[in-house]
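All protein chains but one are shown at their positions in the complex.
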Amino acid sequence: MKRTLLTGNGAAAWGARLAGVDYIPAFPITPQTEIIEAIANWADSGEISGRMVTLESEHSMITAAGAAAATGVRVFTATSSQGLLYGMEMLYTVAGWRAPFVLVNVSRGLSAPITLEPDHNDILAARDSGFLQIHCATCQEVLDSILLAYRLGEDERVRLPVIVNMDGFYLSFTREPVEIPNQDVVNRFLPPYDPENISFRASQPTSQAVAVLGGGPYSYFRYEMHLAAQKSIEVFDKITRQFSEEFGRSYDAVEAYRTEDAEFIFVMIGSFATKAKEAVDRLRDAGRAIGLIRPRLLRPFPEAQIRRLLNGKKGVAVIDQNLSMGKGGILYTEIASALYGQPDAPPILVSFIGGLGGRDISQEEFFEMANNIRRAVEEGSAPPPRLLYTEGEMKEVRKLQAMANVERQM
Amino acid sequence: MYRIRFHGRGGQGMKTASRILGTAFFLEGFEVQDAPRYGAERRGAPIFAYVRADREAINERGIIGRPDLVIVADESLVPIAAAGVMTGITGDTVILINSTVPPDLWQNRLNITGPILTLPMTTEVEDRLEARFIGALCAGAAVRLVDVISLKSLKAAIGRELEPLGPEIVKKNMEKALIAYNSMDGHAGCVKEGGGMKAEEYERPTWIDLPFDEAALSAPVIHGAATSELMKTGLWRTMRPLIDYDQCNRCWWLCSTFCPDGAIRINDEGYPEIDYEHCKGCMICLANCPPHAISAIPEEQAKGRSEGGKKS
Partner (left out) sequence: MDETRFKRIKDLPSTHILGTGTAMCAGCGGLEAVHEVYDILGEKTVFVNAAGCMTLLSIYPFTPFRGSWLYTAMASAPAGAQGIRDALDILLEKKRIPRDEDMDVVVLTGDGSAYGMGLSATSGAMERNLDFIYLCYDNEGYGNTGQQYSSATPHAARTSTSKGPKGFPGYKKDLFSIWVAHNPLYVATVLGAEPLDLARKIEKAKELKGPRLIIALSPCPTGWDFDPSESVEIGKLAVKTGIWPLKEYIDGKVVHTKVPDRRLPVEEYLKKQGRFAHLFSPKRNDKLIGEIQESVDKYWKGI
């Protein structure tokens, strides 16, 4: 075991390396490139035995990943934002093949307008694809989640591909101390892949991913994917316990921070949740009973855990780094649906949209959001959803518009 | 509401029939739904189309479960369960079959007491797939059987639906539709509108909780070889190729090589044998047999004959 400074990308590459992956179909995209550069270098120098191939697109990359998985090898791949969307057809397709592999997505805001900085619209567009999703908040978690993801996806009760998600720049290009576990311990936790009956062999005629006619068989195959995804919550609980025994780090499906005696809760996913943690500490210093929950799993959705953590609380702020145009925050919608009809559900659920396209969320804004929920609880009604956006930012955009010669109708 | 189903084979014009009837109802002031039902099936395979018509807006959708009228353009489909001709037939359903066999014989065969009518529509051709105007014939008969559509609307509907085929073909279709219409004079109005479902008394769906199956079981994977042979595509065939083994010179088995479906095998003596369970009746073998040893006969004439496909 060694503790060293690694970027999120570096941690992802190490995760793949430790998992002993056989095959890495790749395609470069900022801010994910470091992952495949590191793997390519290791493959060239013989430090890993896996074979890396650069495809001509993410659509092809995901096809190749699925096809190799369907032939019975352990596959790793990575992409980001536009790339994830370019491969979207194949995300849905290969998930239905029921051949597991791991894909790291480095979240980045989607075009248009094009940007390089992160938010979660890319990964949430893949929400219903059949891939399971693990969301990370630290570089250590990126490495560890890749090991967990293989155990999870390859479990015979699950057999679904898994996306491990991290935020571009805030994790992908940010170095943090990361413990790189010893290979023998990893091997104990994650033995070589046994694909069982997933294969293409000359002696076993197999037709995979065939067509169906009619809604009856189609419903069966699709709903079984859903049942397997739901089953994966219990599988995840089991393997994280084992992970914790081997490596001393625990990863519950939902991270709960200072929630037990809390009256108010922040809900976030991804790396900005550590900013919320910091705010929770400062608010606690000020005597405020507030905590944070951070779903690590988004698919499967850990509904029971979320209910357990939120029921009985007075007010909840859901902070979405994504936007469903014409509806609002996606995580907010998911949390609301999990709580609806629960006898003990928190009466106040407030939606905030922040961090779009890498826009920072300041500590002051967390404090203000905490005040907002407290006020809403006192008044007994939730305010409308709010975009975190300041006067200063508006002025700046106005300046840009003037320079862009935008004629404004006054 | 009128609920009407047309059954035929791919290529026989069932979609045309449903569109002509749908348009005719529409021109008569009805609210209408018409649709063909597609599957993986191709020319010659059983298909159907359907029409709903009502004075009120129609909320029902999809396949018609309980038809008031079923028109069968190809009688060979009636006994084939997969064709679904008899699905949802009640004592009130009128069945019209393109056939020369009299109705009472059909009632005996199918063991039903409900009204059956017959109308020979395709006697002038050997191969029913070659017959033309069946769509117009079926629509013309249906119009008379419901008897709520004027001849003017029927003609206008044919004009609208077939216009791209040119005035000659439209004219010919109108003549054919009229013949079918007139031949149903004695049964005008025998098809009555069916009612809606009753919410007080219904058959409860047998819902289950879908059991969790591991992916080893529930992935869309076929473990096995050539399972397609369970599909009896011989049902698509309306004409049967027959090999005259006195003429067959066991050439170089062009019939077997060219048969797209691989439905002609070569036996131990070097004679080709046709697999009638799967032969789709394309007649490529007939067209390419060097000594012209292959002929074709209508499928119904071949019933009970085993020779011609197997060297005895």
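Here are a few things to note about the model shown:
First chain written, first letter: the chains are A and B, and each begins at residue 1.
What we mean here is this: a contact is a pair of C-beta atoms (placed from the backbone, for glycine too) under 8 Å apart; a residue touches a chain by one contact, two chains touch by 3 or more.
The shown structure was predicted, so the numbers you read here are calculated from the model rather than taken from an experiment.
From the options A:E89, A:E196, A:E278 or A:E379, the residue with contact to the chain not on display is A:E89.
Contact with the undisplayed chain is limited, among B:G44, B:P67, B:P115 or B:G309, to B:G44.
Among B:T87, B:S183, B:S256 or B:S295, only B:S256 touches the chain that is left out of the view. The chain omitted from view is touched by exactly one of A:G66, A:G168, A:G270 or A:G355, namely A:G66.
Residues of chain A in contact with the chain left out of this view: 22-23, 25, 49, 51, 53, 55-57, 59-61, 63-73, 75, 89-90, 93, 97, 200-213, 217.
On the side of chain B, touch with the chain left out of the figure occurs at residues 40-45, 164, 220, 222, 224-233, 236-237, 252-254, 256-263, 265-266, 275, 277-278, 280-284, 286-288.
Basically, only the chains that are shown with their structure count from here on.
Taken in their complex, chain B has these residues touching chain A: 39-40, 210, 212-216, 218-225. Contact residues on chain A toward chain B in their complex (touch as defined above): 96-98, 156-160, 196-197, 204-213, 220-221, 223-224, 227-228, 231.
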